[in-house]
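Notes follow the structure.
Here the complex is missing a single protein chain, while all its other protein chains stay put.
Per-chain residue numbering starts at 1, and chain names A, B and C are given in the order in which the chains are listed.
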Amino acid sequence: MQYSHAIELKVRDYECDQQAVVNNGVYQNYLEHARHEFLKSRGIDFAAVTGSGVNLVVTRAELDYRKSLVSGDLFRVRSLVRQASRVRFEFHQDIVRLPDETLMLTAKIIGTSLNQQGRPFVPELLRALFDEN
Amino acid sequence: MQYSHAIELKVRDYECDQQAVVNNGVYQNYLEHARHEFLKSRGIDFAAVTGSGVNLVVTRAELDYRKSLVSGDLFRVRSLVRQASRVRFEFHQDIVRLPDETLMLTAKIIGTSLNQQGRPFVPELLRALFDEN
Amino acid sequence: MQYSHAIELKVRDYECDQQAVVNNGVYQNYLEHARHEFLKSRGIDFAAVTGSGVNLVVTRAELDYRKSLVSGDLFRVRSLVRQASRVRFEFHQDIVRLPDETLMLTAKIIGTSLNQQGRPFVPELLRALFDEN
Partner (left out) sequence: MQYSHAIELKVRDYECDQQAVVNNGVYQNYLEHARHEFLKSRGIDFAAVTGSGVNLVVTRAELDYRKSLVSGDLFRVRSLVRQASRVRFEFHQDIVRLPDETLMLTAKIIGTSLNQQGRPFVPELLRALFDEN
């Protein structure tokens, strides 16, 4: 898959649980942060978009956990986005551990936008991103 | 669906983000807590199981977000578990807002157990739970 | 100390870290939730107050950690609030483990309100709470 964007992060100890691995829920934090950084790199500020009355919402998340990140691990989160239907877009994301590039997690995050009447649509500002793939 | 277990929780303000709704990642926390409470109610202590060398791990999470919980909301998390394959089990969970019983989220959480050699299996202690459905 | 308010909570496994205890930062979550529940029980909704242009802010937090909560622990968070100066109020809070009533943590959380010009003041709506002590 040809990803459009990547960021590198590092596991923080407070993200690890009693099993001494990154807690399952924390990966959604990593993925959200990566999506927002991806959008920001293309001039789309998530907070500003929300403020303008366009509500970007996640409708479905699919996460495949392959291996567990542990204390001190460096990792890369890669993202792309494409149109999924007339009113839905989907982000494909994965997490690879560094420096050995081991695949740790893959995810598909499906979303839509709600206008001020709560009607779903794909906002114009995302369309340019679909052509990157 | 006939759920085996339910707990009632309340949204805490620190769980809400700038969109003034519970952040998407927090639902995985609610679901994990509900699963561990479900297991505990059947005499299975997650921490003790981990300590005994049986590693219960999530391999896939599917979450369908329908509506957003907001500050102050009460809600119920319901859970059941069944065998998904020779080496996998799956929890079905949902979240309904109280008191109006609006469905907010449904989830399927697939997992396995790893023995000390890292080989997947379904531990005996979960089998009794499969017969509850 | 004569506390005005108490709530009972239970440790959730995702709140525990690799040392198998509740992570230090999580106690601030417990304390914030307890303060907001205290205010709500007196008719003061934190989200509504913020929306009305009165910004309640924490200016200093002092936490004394005595013992560590662990997986499965039940505990009570107790709170009172009093005026600390012309422009500051302070919450006194503690956490006791149940059912053995062991004192786990004491805290003093100092705050103020900022009006829309960013000027500190103690809002009228808190004054009734000071008389409870």
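What we mean here is this: contacts are C-beta pairs under 8 Å (C-beta built on N, C-alpha and C of every residue); 3 or more make two chains touch, one makes a residue touch a chain.
The model shown is predicted, which means the values in this text are computed figures rather than measured ones.
From the options C:A61, C:L74 or C:L125, the residue with contact to the chain not on display is C:A61.
Those residues of subunit A that touch the chain absent from the view are 12-14, 20, 29, 32-33, 36, 40, 45-47, 71-72.
Within subunit C, the residues in touch with the undisplayed chain are 18-19, 23-26, 28-29, 32, 47, 50, 55, 57-65, 68. Although one chain is not displayed, subunit B still touches it through residues 13-14, 16-18, 20, 23, 25, 71.
Keep this in mind: only the chains that are shown with their structure count from here on.
We define each chain's centre as the mean of its Cα atoms; on that basis subunit B and subunit C are separated by 29 Å. Spacing of subunit A relative to subunit B, judged by their CA centroids, is 22 angstrom.
Each chain gets one centre point, the mean of its Cα atoms, and the points for subunit A and subunit C are 33 Å apart. Annotation for subunit B: residues 29, 32, 47 touch two or more other chains.
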